[in-house]
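Omission of a single protein chain aside, the complex is shown with its protein chains in their original locations.
Order of writing sets the chain letters: A and B. Residues in each chain are counted from 1.
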Amino acid sequence: MKDYFKYRYTTDIEFNLSLKTHVAIIGNSGDFFLDTLINNNDKCNIFIGDKEYTPENKFYIRKLMSFVLYKHLNIFVGETVRDEIVFGLESLAFTKNEINERVNSLSRRFKLDNLLEKDPNSLGSSDKVKMKILSSLIIKPNVLVLDNVLCELDYVDKLLIFDILKEYTDNEGVVINITNDMEETLEASRIIIIHDNKLACDGKTISVLNEEKLLKRLGLGMPFIVELNKYLMDYGIINKYYLTNEKLVGALWK
Amino acid sequence: MYSRNYYGSFYPITSKIHKLNPIVKLINFIIMILLIILTNDKEIHLYLSMFVMIMILLSYVPIKYYFNTFYSLRYIYLLLAFICAYFGLGFSDYLVYVSKIIIFILYLNVIVFTTSPSETIYSIEKFLNLFNFLNLKAVKIASSINGLLRYHPLYMMVKNDVMLASSVRGINIGLFSVKTKIRLNKKIRELTRIRSKEMNECAELRLYDINKHRTNFRTNKVGFYDILFLIFHIVLLYMYATLEGLL
Partner (left out) sequence: MEIIFDKVSFVINKNTPLEKTILNTISFSITESGIYSFIGASNSGKTAIGDLISLLYKPTRGSIKIGGYKNSRLKKKDINNLKSKIGYVFKNPYSMFINDTVSKEISYAIDNFGYKKESKEKRILESLKLVELDESYLEKNPFDLNITDAKKLALACILIYNPKIIILDEITNGLSVSDKNKLIRLFRMLKNKYRKTIILLSKDTSFCYQITDYVYLLSYTRLIDYGTKDLLENTNIIKNANLEPPKIVSFVNAYNKKGRNLDYYNNILDLIKGVYRDVF
């Protein structure tokens, strides 16, 4: 498939992403990577679609690439949840009817429809993250960048958001999840490790998680089930990866 | 952290006053300011005070938030009493001057509690567009007026956060010397500047651009109460005009 998102930082970091990808970015330089996406850096070349990201077309690029940041989780631009969600659509000059339609259908999907008139400061952290993700997805961007926010979700909300992100990538979207929590990498189809501002590894999820020595040297762990699989494979009990509890137990006790 | 102080910021409930159209509110506010500046007539001030009391009751905002601003100006009432006594003015004149301050402050409070920031920017922008011949940059003026109105609640929020953050480290700010308190005030102002910069960055990431056209989702249509309050203000203006002999 043709590449949609191209990223070059001098010769240290270089990768391309095609549509319908969910990629997890781990390592200690996630912050630096995010900074180059938000503020234009001279040494950085970013292409989204076919347009290059320059200081002049910031507004146009931000319509295509939307952010959900951890440090903005307690900063609100509206005084009620509904105002917070529709802020992006107001900036794009949508009419009142179009805004109403989108807000009502999406808030039912995110299970926020009974909280629309409340003060955003009084919500729990799980609802706050859902509201921020909803307000980024409502403008229908092509690239969604999440920065360490999925760790704040409750268990049931996490399953709901992963469902929604899967729908979003199936509808030709790109999800870039910058995270420190290795369990979230199992949802991604691809992992990129950026360490000390250099690209350390780039490939499909399971093949990167297979590189035990590299992950240990960089101080990163593995998801619990993958670690379990690895130990059992070292002992020779199983010979391939089983990624859910039921499948693994079924393989142990055939 | 939980109940952030609603002193001076939008109070998120629905009431008759919350449903008013913001442009009509602004026009009424300006007529009120004109009346306060131009006349000293006791009847007009009495009607305006009664109107403000009715607005306070209809807005369903707890009265203690209004009382806070009223109480914080107590030294100004005393100062006014001394000035009136010095110039030999009577008690009823003193009452008129005090009521001017109270009407202005409480009316401003009602508007700030019941109008969200996006509505205020929208109404100021539309109002200034009437004066297009002066070539004013309506959006810039509107957003700076809004920023001024919201500076004080942001400062109070940051001050509250700093007190909490010091408190959890075993520090009681009340025990500081005056010099440290002044330095702390400087830090709080710096932090407010950082916080408002962060809010601007957040709005920019959400496609806020001062040069592009925006719609406003929340504007309420002009309704029965809007017209009623507007007629009330115009009647007061008419009373003033007949008193001065202009009509």
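Note that in this section a contact is a pair of C-beta atoms (placed from the backbone, for glycine too) under 8 Å apart; a residue touches a chain by one contact, two chains touch by 3 or more.
Nothing here was measured: the structure is a model prediction, and the numbers come from that model.
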TODO: Using the definition of touch stated at the top, determine which of A:Asn16, A:Asn40, A:Asn100 or A:Ser126 touches the missing chain.
DONE: A:Ser126
Open item on the list: For the chain left out of this view, which of B:Asn146, B:Ser166 or B:Thr219 touches it?
Closed with: B:Ser166
TODO: Go through chain A and note every residue touching the omitted chain.
DONE: 26, 28, 30-31, 70-71, 73-74, 119, 122-127, 148, 151-152, 154-156, 180-182, 219-222, 224-225, 227-228, 231-232, 235, 237, 245-246, 248-249, 252-253
Task: For chain B, the residues touching the chain missing from this view - done: 1-3, 12-13, 60, 62, 161-162, 164-172, 175-176, 180, 187, 191, 194
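Here, only the chains that are shown with their structure count from here on.
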Task: Touching residues on chain A, where the partner in the complex is chain B - done: 38, 59, 62-63, 67, 69, 71-72, 75, 77-80, 82-83, 86-96, 99, 117-119, 121-122, 135, 139
Task: chain B to chain A touching residues, read off their complex - done: 2, 4, 9-10, 12, 14, 116-118, 195, 198-199, 201-203, 205-209, 212-218
